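A single protein chain has been omitted; all remaining protein chains appear in their positions.
Then we have chain A:
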Amino acid sequence: MAEPKVQRRLRPWQTLPDGLRAYRAVLASRGRSQASYRASFRMDLVGAVLVGLIEFSEVWVLYSATDQIGGFTLAQILLVFGLADLAFSLADLVAGHCDNLPVYVRAGTLDVFFLRPQPVLAQLITSDLSLRRLARSLVGATALTAGLVLNDIDWSAGTVGLLVLALVCGFVIFSAQFVTAAGLQFFLINGSEMTNAFVYGGRYAATQPANVWPRALLVVFGAIFPVAFAAYLPVSTLLGAPGPAGLPTWVGWCAPVAALWAVVFAWLCWRWGLRHYRGAGG
């Protein structure tokens, strides 16, 4: 008989370094394995940059037909696009594989996660790290930089703070969308069709000025999946531009509230989905 181990209940902060060791080991191995397939990695990089450029060209085409959309000029929309796209691609880098959940379920990987002493969601998020998506974020970063140079920005600690806040919250909101998608896919057969609508649709919506959206889209992407807070609203506040009718100009500072909501919603969806998977009733 093996020695019965005394299980002392540890506080979360006491287990943290050890917990991190596990995630670090998995992530480091992911990085190494991608580096070992160099040619494939380079192709992925090129592909990711191309996709980013195509997405940007959509914006470009729109503005070649008109000077302003929703009160935003091309220079101004560069800021919105850059911020949203950068936040999304970083979220995609960290959590993008979550909406591949059906693959994990079919391959039995998810069951294996249950056999390890870490939370299942934390294992899912750290199970992969797609470095090629770093290249994707270059497109967003370039657009953002261009937007910052081209616009007449009144630089202060406040504007810098707002930009950082928007980027962090945008990252959190988009990451939460991926987790939401994972949670819902426990229920839906071929659920990615539906979850793509708000994950990738949300990314697309976030790069546009939200005040041209129809009301239904405003509810979906302004409140339920609050991607409007990732770029459009903070940029409106930053530029002092006329935001959506009826909202104060400081609404861009509310991004953390939206991020918090997105996280809570994602957590609930995940819990609900996982309960369903284990058969505890929905």
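Criterion: a contact is a pair of C-beta atoms (placed from the backbone, for glycine too) under 8 Å apart; a residue touches a chain by one contact, two chains touch by 3 or more; residues count from 1.
The rule we apply is simple: contacts and distances are computed from a predicted model.
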Quiz item: What is the protein name, per UniProt, of the chain that does not appear here: "NADH-quinone oxidoreductase subunit K", "Methionine ABC transporter ATP-binding protein", "Peptide/nickel transport system permease protein" or "Thiamine pyrimidine synthase"?
Solution: "Methionine ABC transporter ATP-binding protein"
Self-check item: Among A:112, A:149 or A:264, the residue in touch with the chain that has been omitted
Solution: A:112
Quiz prompt | Identified contact with the non-displayed chain, of A:22, A:75 or A:260 | solution = A:22
Self-check item: Where the unshown chain meets chain A, residue by residue
Solution: 1-2, 4-5, 7, 18, 21-22, 24-26, 29, 32-33, 36, 107-109, 111-112, 114-119, 275, 278-280
